[in-house]
Each structure stands twice: as C-alpha cells, then as structure tokens.
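The other protein chains are all here in position, but one chain of the complex has been omitted.
Showing chain A:
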Amino acid sequence: MKFAVKKGWSNGRARSGVLQLGSCPFPIQTPALLLTTRKGLPPFTSPDLLTSSLPSPDSHLLQFSPLHFLEGISPKTISNIGGLHQMLSLHQHIFAAVPRDSIIALPEHDSTNKYGASFQTPGGRLLIKPAEYVELVSSMKPDFWVTLADEVPAWVSNKRNRTSVDRTLRWLDDCLSLNKESTTIFGSIVGGSSIEERHRCAQEVAQRNVSGYWIGGFGLGESMDERAALLTAVTDNLPEDMPRHVSGLGLPEEVLQGVAAGIDLFDSTYVYHLTLGGFALTFPLERNKGENADYQLSDSGGDGMKINLKATVYRKDTSPIVESCICFTCQNHTKAYLNHLFNVHEMLAQTLLEIHNTHHYLGFFCSIRKAIEEGKFEQFRRNFVESRRDRLFAAASSA
C-alpha cells in the first residue's frame, strides 16, 4: 500500500492525499468515501451495476465487516475460492475489513470482556476473540483490515474507558503478532469522550508497526460539538504521512468535521439509510454565491438536502431527481417512475435510488477534494453549513 499527502495542498489539518492499494490499478484521491456493503456488495446494487453505473475509481472502495460472514457461506469456502475479490469477481475493487458496521454489527460494550469484543447482530450476540478475528479476515483477503477494538459510547465511566484503550492496544498487538501473511493493517484507536485517553491511545498506536490508523468509538452517542476536540486529540498525535480512517461519521457535516481534523477515509451508512427510507440526495455540489434554496421544500418533506420520493407531490413529476446529475438513474428515469416504484414496493426502487445517492455522495467528496486543493476548504465548509441552515429556516418558515 502506498499513501502520500500531497504537499502544499493542506488547509489547516485538512489534507489532500493519494492512496494506492494492491487490487485497484487506479490511485484513489483522498479524502474518500468507502461504500457500505453487506457481505461485500452494496445492499441494493448488483456487481455489474456497481462497475457499470458508478464512477471509477471513486466507487472502488468497499467496506465490509468480517462478522457478516459468520452466517451463510463459510470463510473456509471463501478462502478456497481465493478471497472476496475472487468470489465477488471484483478484482479492481478495494475491500476494507472493519469489525463494526453501523447496520448489522454494532459494538455491544457491556458484553465485551477481556477475551474478545462483543457485537449485536441479527443472528444474536457474538463474542469475537482476536485470533478468531484474524482467521476470519485472512480468509477474506481484504486489501487492508482494521484491528479488533473495544469501542465504548460517550457516557461510560472513566474506568471503563481506560479499560477499552488498554484492551484495544493489547488486541492490536495480538493481531500484529498473528499477522503471518504480513497484510496491510490499520491500528485501531479508541478512547471514548476523554481527551486524555484519546491522546494516550493515539500515541501508543503511533508507535506500532501499522500501515494506517482507524479511529473508532464515534457515531456512538457523542455530540458533534464534543467530537471536534476528540478527533484532533487523535490526529495531532499521528504521523502526517499515514492514512487516517474513521467510521461512524455519516452526515455531510460530520464528514466535513472529520476532514477538518485531518481524516482521509470515511465509511458511512448515510447512503444506505437514506435509500431505505426513499430519500434522494439533492443538495448542490457546486457552491454558487447567492444561490437560493428554492427547490423542493415543504410539500415533499424535504429540507434542501434531500427529497422524499414517496411524497405524492412527485406522482407526476417527469424531471430526474437532480437535473444536472449524470448518474444512470437521473439520466434514465423520472421522479414519477421512482415514486411509483416505491409505492408499489418494487425492488428496482432501491436499486435506482442507491445508484443516485452513492453517485451524489461521491460527488460531495469530490467537491471536498477540490476545495482543499484550491485552498478554500474552510470556506467550503462554512458555506455548506450556513446554506444548510438557510434551507432549513426557509423550509420551516414556508411550511
């Protein structure tokens, strides 16, 4: 794996970088989005659509949890096939193994103990030990993987928090020593909502022989306000030229907060949850001065960021979700058709919507990168947050 921060392209802590990983022949520009998957594939997009209808190489980063594979096809079989890339026939994609995903493998901190991390899954509660975890991961052969962590939410006691850091470090060392095939590992950093613990954990992990850092314990109940300081407590203690990956920062504003703290990779379930609910992203990717938030408000349950395609106001709307969008869905289909598909509970509704939402969100990341390279990231972030407030205000007052 190769990662480099583009020198001279930084705005404060925000940085622009390039990532090159084994399977993918194209370099990935960061900050970048990892797509949420269920067993390696996006929930509603088939492999052929993944490659034919989403931008390349932006859409090549796929995040999965090894815990997805405790049911169904056995890890041994996947190993026999040659790993996930072979099984899914996605040879040019990058698979990142992260123990937790925010949909079906949620950390269960009460049940985690000194032996392993506990997760709440649809199949029940699971306890995973480092050795089991490493074995699972090695049968998948991902491009990089994150070490097992003890993630705790913001409200636990200091003692519990300290224990989580100690455990996470110990498991990191376990994972490193069990890593026979010298694969690419990201060291996990936790620390809850304690600046000191975050600081301590980051410094410890920075001393280990890893290829990058995964920052966990976010998106578990902390407020956005307290998060900023916690993020920088971590990133300030990490070497500049190594990639930083965070889970659980899903909303656009949270992503911007992460970028501002120096994060390079984000995995997020934002697109998944929007798609499930029938919401389509519509916020402008190009920031024009004096742009008014005059589209698609109040009637539709929208808020300037997204629209609710199930709303009756779209029954006869023959325009695409976003006029200027070049995704397959917007190029081929109307809001009226999508409205109908959602109303009659057809599978195609989510497939088409996931394509658009993913496309749109990848476009957002592209805008972020552009802003950083132009030295205007802080302004971009400010504008985004302010215009969101304006739209919400307008929506509220016209309702």
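Just so it is clear, a residue touches a chain if its C-beta (ideal position, glycine included) is under 8 Å from a C-beta of that chain, and two chains touch if they have at least 3 such contacts; residues count from 1.
Going forward, contacts and distances are computed from a predicted model.
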Chain left out of the displayed complex - its UniProt protein name, from "Exosome complex component RRP41 homolog", "Sorting nexin-30", "Queuine tRNA-ribosyltransferase catalytic subunit 1" or "ER membrane protein complex subunit 1": "Queuine tRNA-ribosyltransferase catalytic subunit 1"
Residue in contact with the excluded chain [from A:2, A:114, A:316 or A:382]: A:316
Selected from A:74, A:113 or A:157 as touching the chain missing from the view: A:74
Hidden partner interface residues of chain A, rising order: 48-49, 52-53, 72-74, 76-77, 80-81, 87, 315-316, 318, 328, 332-334, 336-337, 339-341, 343-344, 346-348, 351-352
